[in-house]
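A single protein chain has been omitted from the complex, and every remaining protein chain is retained in its original position.
Let's turn to chain A:
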Amino acid sequence: MATHTIAFVERVDGALHDPSLQTALERATTRFIGNRAKAVADVDNFEALRHQARAIRAGALARLDELLARLADNVERHGGRVCWAEDGAAARRYILDLAQQRGVRTIVKSKSMASEEIHLNEALEHAGLEVIETDLGEYIIQLAGETPSHIIAPAIHKTREQVRDLFVQHLGMEPTDDIPTMTRTARTALRQRFLQADMGISGVNFGVANEGAIVIVENEGNARLTTTAPRIHVAIMGIERICESFDDLGVLLQVLARSATGQRLSVYTSIISGPRRPHEPDGPEEFHLVLLDNRRSEIIGGKYAEALMCIRCGACLNACPVYQSIGGHAYGGVYSGPIGAILTPLLQPDLPDAHKLPHASSLCGACEWACPVKIAIPDLLLRLRADAVNNGKYEGYEPPAMFGWRQAMMNPALYRLGGKMASFGTHLLARNGQVRWLPPPLDGWTKQRDFPPFAPKTFTELWEERKKQG
């Protein structure tokens, strides 16, 4: 993954100067936002639903241990196996061992950010296994040798034209921009793979503790095939993705589909509770649930716990003007956009530049407004910024600048003097009443914007004068 080694600024710069990316982002986010708005307007009281969803998520996190134990017990009662994976390495080892013990050669996959998080594909491929992504978007980026750039639309950064070229190159498709033809080409290529595969790996949208079930929502139907066609099904679930009952699930599904794609309900909702039973005609022989911790239990109970309420709908990404400008790859981690700027430093703190992501926000709050569980994303970003500063991660000029600022703001005489100097300086630099160049580190401002010179007299001075004149 080359994106991990170049600096954040360069990734941003590359993204802003990539015309295909800009076109793709513009087309996709606009459509998502429009659909979401319609689907939300459809509900009598979406605000109340959000409230309820938030309470359900908060309640589940508060009783995480209890609910996870109940989920695991019930899964085992249904004949499934449960792996408690403390970190990515443990999860990878479990899945790889299983594949090797069962003589697995080909694996089909569907719907899993968690497997991206633990770099599962690389580990499996490294061991000589063939891994095929089956969701259209994931399949496209697998062909392109890239990583997902959106939580629910992994290939959002690709234009139709780019996808056409990929299919022509890898699948021998006749050049065409006709979307049904492109989809059919991919489907034909994938059908064969489903039949060949020995193992299917899926993600989990929600685990339902009382039922010992996992729930997967999708629109293409590939998750259904992934979880039923091969003889072994492995589901990977971040431990926070749990709810207690089907009642809770009903609420979460309503806000998820509306926030993610603007649908009332996704086309397919699969509820899976274990392997095929003796009297059942189909389904896998084995079902394994991997419960992935990977630092999550450290976050629970701390000042970032709220981030784990996320249901990965992607609404905050679509709403975010920063994401709209730079796309997902610029963030460098598995999760992108506003929630990614929080999750990446928490879940992948070793990633170089991870501490910079919380600064990639103007704190406009559009994400918090869009979030179906009302995660206070800007507040969390601000906490991460404070933590980074406490850990000595800042630009060299910042501490002295802050010190100077603080002295000036605390001491009226210094404040006045600073203002006079700024006024003098900016008037020297001004041409026709506008400053067109500021010295570093402020030169970023004047690259595409003018700056007004500081006023010759401050408001305070003008006010004093006015009072004297009576």
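The working rule: a contact is a pair of C-beta atoms (placed from the backbone, for glycine too) under 8 Å apart; a residue touches a chain by one contact, two chains touch by 3 or more; residues count from 1.
The rule we apply is simple: contacts and distances are computed from a predicted model.
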{"item": "Listed names \"phosphoenolpyruvate--glycerone phosphotransferase\", \"Cysteine-rich domain-containing protein\", \"Carbohydrate ABC transporter permease\" or \"NADH-quinone oxidoreductase subunit F\", with the criterion being the UniProt name of the chain not displayed", "value": "\"Cysteine-rich domain-containing protein\""}
{"item": "Touching the absent chain when the full complex is considered, from A:Ile272, A:Ile299, A:Val322 or A:Ala354", "value": "A:Val322"}
{"item": "Residue of A:Ala144, A:Ala305 or A:Leu363 in touch with the missing chain, whole complex considered", "value": "A:Leu363"}
{"item": "Touching residue (missing chain; options A:Arg77, A:Arg105 or A:Arg449)", "value": "A:Arg449"}
{"item": "Contacts of chain A with the absent chain, listed as residue ranges", "value": "9, 12-13, 16, 321-322, 325-326, 359-366, 368-369, 379, 382, 385-389, 394-395, 398-399, 402-403, 405-406, 408-410, 412, 415, 419, 422-423, 434, 436, 441-442, 444-445, 447-463, 466"}
